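Complex shown without one protein chain; remaining protein chains in place.
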Amino acid sequence: MEIKLKNLTKVFQSKKEEETVAVDNLDIVIPSGQLTGLLGPSGCGKSTTLYMISGLLRPTQGEIYFGDENVTPVPPEERGIGLVFQNYALYPHMTVRQNIMFPLENVKMDKQESLEKAQEIADLVGIGHLMNRKPKQLSGGQQQRVAIARALVKSPRVLLLDEPLSNLDARLRLQTREEIKRIQRDTGITTIFVTHDQEEAMSISDEIVVLREGVTQQVGRPQEVYNNPGNLFVAKFLGTPPINIFDGEVKDGRLMIGDADIAKKDIDDREVTIGIRPEGFKMVERSKFKAEVDLVETIGRDTTLIIKHPNDETQTFRAIVDADYGVEPGDTVKFNVKPHKMHIFDKETGEVL
Amino acid sequence: MEQAIYGNEKQIKRKIFIRLAIVYALIIFFAIFIIIPFYWMLITAMKTLTQVESAPPILWLNPAEWQWVNFSGALEQAPFLRFTLNTVVVAIIATIGTVITTILSAFAFARLNFKGRDLLFMAFIATMMIPGEIFVITNYITVSRIGWVSLDQSYFEAILAMTVPFMTSIFFIFFLRQAFKTIPNELYYAAKVDGKTDWQYLWRVMVPIAIPTITTITILNAMNTWNAYIWPQLVTMQEDYRLVSNGLRNAFDDTAGRIMYHEQMAASIIVTVPLIIAFLLLKKYIMRGVSRSGIKG
Amino acid sequence: MKKLFAMFLSLVSIFVLSACLGGTGGAEVVVDIPDEFPEEEIEIILWHAFGQDNQDLLQEMFDDFEDMYPNVTIRQLGQGGYDDLRSSTVQGTVSGNTPTLVLGYPDHFVEYLQGNALVPLDEYIDHPNHGVDIDMYVPGFLEENQQYVDGNQYSMPFAKSTEMVVYNKTVFDYYGVEFSMDEFITWDDLIALEEEYGLIGDGDYQAPHLFNVDSESNFFINTSSQFGAPYTNAEGEILIDNQDTRDMLDFIKTQIDNDILAIPIEWEENYGSIPFKAGDVLMSQGSTAGTRHNVPDNEGGRFGVFEMGIMPVVQYDEDNPSAIQQGPNIAMMADTTDNERLAAWYLIKHITNPENTAFFAMNTGYVPVRVDAFEDPDYQEFLQIAHTPDEDLTTQEQARKPFSMAANVAYAQVDYYSFEPPFVGRVTSSNARAEVGFMMEAIYAGTRSVEDALQYALRELGQ
Partner (left out) sequence: MLEDQSNVKAWFYLLPALILLGIFIFFPIFNAFFLVFVDEYNYMQGTYEGFTLINNFRYVVTDHNFRVAMTNTMLLTFVSVPVSVIIALLISVWLNAIKRLQGFFQTIFFLPYVTNAIAIGMAFAFMFHVRFGLINWFLGIFGISPINWVNTGASWGTAIFALLVYVTWLGLAFKIMVFLSGLQGIDKQYYDAARVDSASRSRVFRRITVPLLSPMIMYITVTSFIGAFKAYTEVIGMFGERLGPPGNDRAVITVVALVYRSLDRSGVPGALSEAAAASLILFGVTLVFTMVNMQVSKKRVHY
């Protein structure tokens, strides 16, 4: 089920008649049968978008299509969606089984059939043995799965997840995101989830949509977006550790950071912002791009160098290099930059050049 | 397509509108059901005695015809000013006492672990099931033995007799215990780590958090005083010591025992209005207080 | 816990052992009357069930007394209704907080006597220095206070009233029927009047009902007396299970069925004054103390503001007339010193002396309790108002005319006042009174037949 958002806009009106544009003219297509992540910092409108897709919020303008069907006026109960809330919204007074069966009751499915269905789904998400527990007796990860099971049990056309991992601890988060990926793949349901955690989005999404203040920044496969950020915001938002930002300029077709000549660039002379991924540095014997190492962190096979900014002693940037290099704090290192790990943006607009 | 969507939109809006209209209609229906007796009280208080006794009854009175004189008439029937003052004094003292004893015991029941706690609590609850009327006689003898009721009773003694027996309430202990129980244990541990004693914790942490419930208790208790009739009548030995309800009940018998409905209703309004005003002003607190005490088992 | 529980138990047992709730009464009351009026400071406390108006009247009399005996101060305290008064007095007796004097009915006094809480007044009445000429009291009122089982007199009449019949003079004038303030008519007369003129109906000079009685209990008791049907006795026996009573009830039922007789529940009222003033009934029998409420003032009524007359209670048997007397008497509590008692006795004498009893009567609708009060010039003048045509009266006198008529009627009935004996037991005389009232209501409303209502009442009264 392909989902199309056409000029979707949501304006909230506060009591004092102040208007806040939460979602601004969103125009995207979410591909069928895939896992799509809506990504952005908090307040970017991603949850609002999700709730508009669910029907719980009504758009101020624009339309939502499930396939060819315009569902904009359709109330949530008739849209055939499954929704997993951030805090799961499991009914505390019902057992796991009752929670999962609740959506089936509403469509008046035969008791025996729904029991089997619930068990099947519960097994799928790996909580088949917890059916008689109450939500309070479950761990966060288990609750999360119950919520997913409840959303999936009625075979929705679309599965929506709101910050599905935010309430879990780090270890569970890893485990669960794989689980979500697996479940999505097994069921093949078009799934949209919302997160502010880019790593989460990158790791499981087939496709991501990066949002900022209600406006789409970029849409694409995670790696594609990572490799080719459309603007400074996307570049900065994706990747851990984050991309390093340098002020630079293009002079006579050469890209310069301070007086270091980094690369050849075929654009007009201008001031630019240069982003270099930490893994984009290559240590070389000779280069004008050199700086003093401040700290060295070695984790397993990688070494992260925290390096003083060549032009500004107070700032540092990060470079990830092979652990084989024996570098000590205080050493001066020289770099080359891998061209495909370097992105150049317009200083004013932040657009990629 | 555009047209169809528009139509659908309209249908949904109409559906929502109709549903809301039904809800409002139901609410208004019940609201009328609630309000009618009050209206009747008000309109009766505004009538002349002849109008009160007319058949068929007068359902609506032009405000110009309202007999405001009934209110002054009501006030003349008994020293209401004096009674009101007494009532306020009694309400304040009884309420302060009730709030203190209630806070202390609710704390013990909600937070402290002691042998026999549940048994004692059950015993407390069980006493709520005995009709309170049966207490009156014994308590009268008790306060007399203590010396608060005597023929040369002083005002102070009268106040003691009217307040002390009501300085605690099992219902309110129950009520506040529920509210205290919703306060997370972590706060208690935190206070312990900070070196706070139970006593400090109670007054510095729990009581401020439970203020809405305590406010509710205060208002409910004051209301009880406002409506108290039998006990004040019994334990006061001078007219000057009595409370508003005594005035209400005593003042409107004419010589032959006829009830002056219009003035009685006027007096009812006079004594109820302060309660309603207090209630309206503190409605938010009461709501919060109630929700705190009720939602957790 | 154990310790505390033990402590708690002992606390409780202390209370229990100190005679539980127990009253301290029990001892016989010893009457020892000082020869002279005491000179020490004395406070007399009087409890009653009066409203503000009567309290003010009492205060005037008290002020006079305090002027005469400056060492005496008097405090009065209204206790609400008569039931509240009784309950306060019983509680006061148990806790030792009784007033010096208390108003009430013999029903109450016999209850107080369970705790020997009243002082017998016989020795005071007969005392050479302090006595009173008891023969000057209206016999019908006095006898009520002399019927206690032990033969003692525990109370004196104070605020007495009797029943009377108010009637719509305008209507009866129209038919040329006149009634006298001094002579009663009988039920036969009444029924004959209705047959002759057709008083009941919806037309001009007709009313839906002819005759109302305010108090069903009074009516039952008094009519029993008129019929010679036994009611109760001083031993507390309920005697209504007899043929005479049944005959009486059948008679009453017939009058009800013929719309001749009504009771206030017909109009959902406690008293007949409202339907009387509205013209829904032509005659209404009630207390003389309720006179002012019967004064016609209802312009919207069937007859507008009509003229009212007052006549004695209607009788069944002209050879055996009976009119109930009611209103509180005054008694002296035993938990007092000899000097207090004597002062209180003087106060009783004071408020029932001819001037005061006449004064109280003229201002309330009650009846003087002394025969010589009727001779009081002021009272004589007051009685004359009823016999004077309106045009010869001042406005003030016109306003007092209804009271004067009531007083004349009360005076005319002095010779045949009736009352019922008080008693205490599982069933008290007040219970019996209330029960026959309920029986009358049930018969009137038709919820029970005469026999069922009687059986029901008997069962309620433990028979």
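By letter and in written order, the chains are A, B and C; residue numbering begins at 1 in each of them.
Here, a residue touches a chain if its C-beta (ideal position, glycine included) is under 8 Å from a C-beta of that chain, and two chains touch if they have at least 3 such contacts.
These figures come from a predicted structure and were not determined experimentally.
Visitor: In the intact complex, which of the presented chains make contact with the chain not displayed?
Guide: The omitted chain makes contact with A, B, C across the full complex.
Visitor: Would you mind spotting which of B:11, B:72 or B:138 touches the chain that isn't drawn?
Guide: Within the whole complex, the residue contacting the unshown chain is B:138.
Visitor: Kindly note down the residues of subunit C that lie in touch with the hidden chain.
Guide: 1, 4, 8, 11-12, 15-16, 19-26, 83, 86-87, 90-91, 93-94, 111-112, 114-117, 265-266, 268, 424-426, 428, 430-431, 438, 441-442, 444-447, 459-460
Visitor: Which subunit B residues would touch the chain omitted from the figure, given the whole complex?
Guide: 20, 23-24, 26-27, 30-31, 33-38, 40-41, 44, 55-57, 100-102, 104-105, 107-108, 111-115, 117, 120, 124-139, 142, 164-165, 167-168, 170-171, 173, 178, 185, 188, 198, 223, 227, 245, 261, 264-265, 268, 271-272, 275-276, 279-280, 283, 286-288, 290-291, 294-297
Visitor: Considering the whole complex rather than only what is displayed, give the residues of subunit A touching the chain that is not shown.
Guide: Counting over the whole complex, subunit A touches the hidden chain at residues 54-56, 75-78, 81-83, 85, 87, 89, 91-94, 102-103, 105-107, 150, 154.
Operating definition for what follows: only the chains that are shown with their structure count from here on.
Visitor: For subunit A and subunit B, which third chains touch each of them?
Guide: Joint contacts: the list comes back empty.
Visitor: Would you indicate which pair of chains has the most C-beta pairs in contact?
Guide: The largest set of C-beta contacts joins the chains B-C.
Visitor: Which chain's mean C-alpha position is nearest the mean C-alpha position of the whole protein set?
Guide: Measuring from the global C-alpha mean, the nearest chain centre belongs to B.
Visitor: When the C-alpha atoms of subunit A and subunit B are each averaged to a single point, how far apart are the two points in Å?
Guide: Computed from C-alpha means, the inter-chain centre distance equals 56 Å.
Visitor: Give, as an integer number of Å, the spacing between the C-alpha centres of subunit C and subunit B.
Guide: Their C-alpha centroids are separated by 39 Å.
Visitor: Just the number, please: Cα centre separation of subunit A and subunit C in whole Å.
Guide: Their C-alpha centroids are separated by 93 Å.
Visitor: Using the touch definition from the top, which residues of subunit C touch two or more other chains?
Guide: Subunit C, residues with two or more chain partners: not present.
Visitor: Would you please write down the residue numbers of subunit A that are in contact with two or more other chains?
Guide: Where subunit A is concerned, no single residue meets two or more other chains.
Visitor: Enumerate the contact residues on subunit C facing subunit B in the complex.
Guide: 1, 15, 18, 21, 43, 45, 51-54, 75, 77-81, 84, 87-88, 91, 94-99, 270-271, 273-274, 278, 286-287, 289-290, 292-293, 297-298, 300, 364-365
Visitor: Where on subunit B does subunit C make contact in their complex?
Guide: Residue positions touching the partner: 50, 53-55, 77-78, 114-116, 137-138, 140-142, 144-145, 149-151, 233-234, 237-239, 246, 249-251, 253-259.
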